[in-house]
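Only one protein chain is missing; all other protein chains are in place.
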Amino acid sequence: MKLPAFEYACPATLGEAVALLASNDDAKVVAGGQSLMPMMAFRVSQPTMLVDLRKLSDLRGIRIGEDGVRLGALVRWRDIEDDARLAQAHPLLAAAIEHVAHYQVRNRGTVGGSVAHADPAAEMPGIAMACDAEITVAGKDGTRTIAAEEFFVGALTTVLEPDEIITEVKLPHWPAGRRWGFQEFARRRGDFAMSGIALFYDVGADGKAANAHVGVIGIGEGPHRLTAVETVINGRVVDAALIVEAGVAATKAVDPQDDIHASAAYRRSLTGTLVERALEHAAAL
Amino acid sequence: MSVTFEVNGQSVSVDVEPRLTLADCLRHKLRLTGTHVGCEHGVCGACTVLVDGEAVRSCLMLAVQAEGTKVTTVEGLSNDDALTPLQQAFRKHHGLQCGFCTPGFITTAHALLSEEPDCDADRVREVLSGNICRCTGYIGIVDAVLEARAAYRRADGGQS
Partner (left out) sequence: MKNTFIGAPVERREDLRFLRGRGQYVDDLLPDGLLYAVFVRSSVAHGRLVSVDATEALKLAGVHAVITAKDMPDGPPIIPMRLQPLPDFKPYEQPVIAHDKVRYVGEPIAIVLADSVAIGEDALDHIQVEIEELPPIADHETAMRDESVLFEATGTNKSLVFVAQKGDADAAFRNAPYVRRERMRTGRHYGLTMEPRGVMAEWDEAKGRLVVSGAAKVPFFNRRILAEQIKLPVESIEMIENDVGGGYGARGEFYPEDFLIPFASRHVKRPVKWTEDRRENLMAMNHARQADADIEIACERDGTILALRGHIHVDMGAYMRTNGAVGARNIPQFMAGPYRIPNVRIDSSLWMTNKTPVGTYRGPGRFETDFFRERLFDIVAADMGIDRLEFRRRNLVTKDEQPYPIATITPYESKDEYDSGDYHATLDRALREFGWEEKSKLQGKLIDGLYHGIGIGCFIEGGAAGPKEMARLEINADGTISVFMGTSSVGQGVETVFAQIAADALEVPIERVREVQHGSTTTVSDGYGAYHSRSVVMGGSAVLDAVRNFQAAIRAKAAERFGCDPSDVSLTVDSVVGPEGRSFPLGELAGLTAEGEFLNHKHTYSYGAHVAHVTVDAQIGQVRILDYVVVQDVGRAINPLTLKGQIIGSLVQGLGGAMLEHLQYDEQGQLLTGSLADYLLPTASDFPNLRAFVQDEHPSPINPLGAKGAGEGGIVAAGGVMANAVANALQSFGVQPRELPMTPTVIWQMVEAGRQGIAAE
């Protein structure tokens, strides 16, 4: 399973990287390579040029401030794991990333890579969707910022133009007291989820939930919000009865598929169970 | 293209196609055949080496991406005369049979223990989940890594 032939460039600046991509429609960016290399090994992807971002150290930072958490595109899963601030600054992100792949992959795999690759079962795109992330990209026409809900358009498909590179993923400020839950179930630890739920809601002085965001991964064409479940949660106290109702709503809201790892019916039921368990975790915080 | 990096403490320069993986570069260009190739798609962990001290799947890295880095393979974690404490622990606990996955476990365990000499069994299992062994059933491997912690807690970090 040797790689097909390609040219290789390792630009020193973002501008150079964009120019390289702009000059070659079949060029692809490589960051950690943890998703791209296997596809090339199977010759499913055969770019004629790889543009390596490894020298763009500006893209490696995690910046936490009033406006939220800014993850540079080259931030690795390991960097998120090692950043003690995130347990407070964005516990949902921290919890989700614990499930990504394995030790060696976590030393190389990146936020930008995962978001650009857009695997429907991947955690980072799921968090991006669930948390209203904004994705900043740089291209030949300049920079633009795209809301997550517009960014992912299908399985392994995003709105990225061939000349565009993700530079940052920004998650909005996470207020203290926010309730959250992350639940996924995969065949083995580190495998892609058969279904996964990333949710949060805020609790008002009246004890009722508001601003519920319920994101699902591993189902359908890409990560998406389960608005029907959010409707069940908003404006109500999250108690045992609501949790059951939310679970039922989730099973009706998803349109899963059969594959070699799980049946559609199972995934549907699993999603409902995971919503319940995520809400139980959130309510107990 | 020419790529220059350090392997097991020695500087090397090799001429490679961009598409040559670090795994194949080590095995074929540098004749360091201790690193094994078990899947070539980043799942089995047999190809694990250390790049600047971090465990990576060398089948998912291009040789050209190793430019300027320090690479350590299983050969670099071994002595000519005696086994290291980590290796001795593997031997004592029968943490290997056919030996094919073993270099990947040695490099991974070394990386883990170097950073987390106090890791517990759950953490060891979690980290080693990225390496597949077909012969041992893992019990001996986990026991070996846990025993080797003592050596890494010492000041010399398990080098003797």
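Which chain is which? They are A and B, in the order written, and residues in each are numbered from 1.
As a working rule, contacts are C-beta pairs under 8 Å (C-beta built on N, C-alpha and C of every residue); 3 or more make two chains touch, one makes a residue touch a chain.
Quick caveat, the model's predicted, so the values are computed rather than measured.
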item	value
Interface partners of the hidden chain - shown chains only, full complex considered	A, B
Absent-chain contact - pick from B:7, B:22, B:119 or B:142	B:142
Touch list for chain A against the chain that is not drawn	1-5, 38, 42-43, 185, 187-192, 194, 260-263, 265-266, 269-270, 273-274
On chain B, residues whose C-beta touches the chain left out of the figure	17, 19, 27-28, 31-41, 43-44, 46, 73-75, 78, 83, 87, 90-92, 94, 96-103, 106, 121, 124-126, 128-142
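To be clear about the criterion, only the chains that are shown with their structure count from here on.
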item	value
Averaged-CA centre spacing for the pair chain B and chain A, given as whole angstrom	30
Residues of chain A touching chain B in the complex	1-8, 10, 30, 33-34, 37-38, 41-42, 50, 52, 54, 78, 101-105, 107-108, 188-190
Chain B - residues contacting chain A, complex	1, 17-19, 21, 24, 40-42, 45, 48, 54-57, 59-62, 64-65, 67, 108, 111-112, 126-130
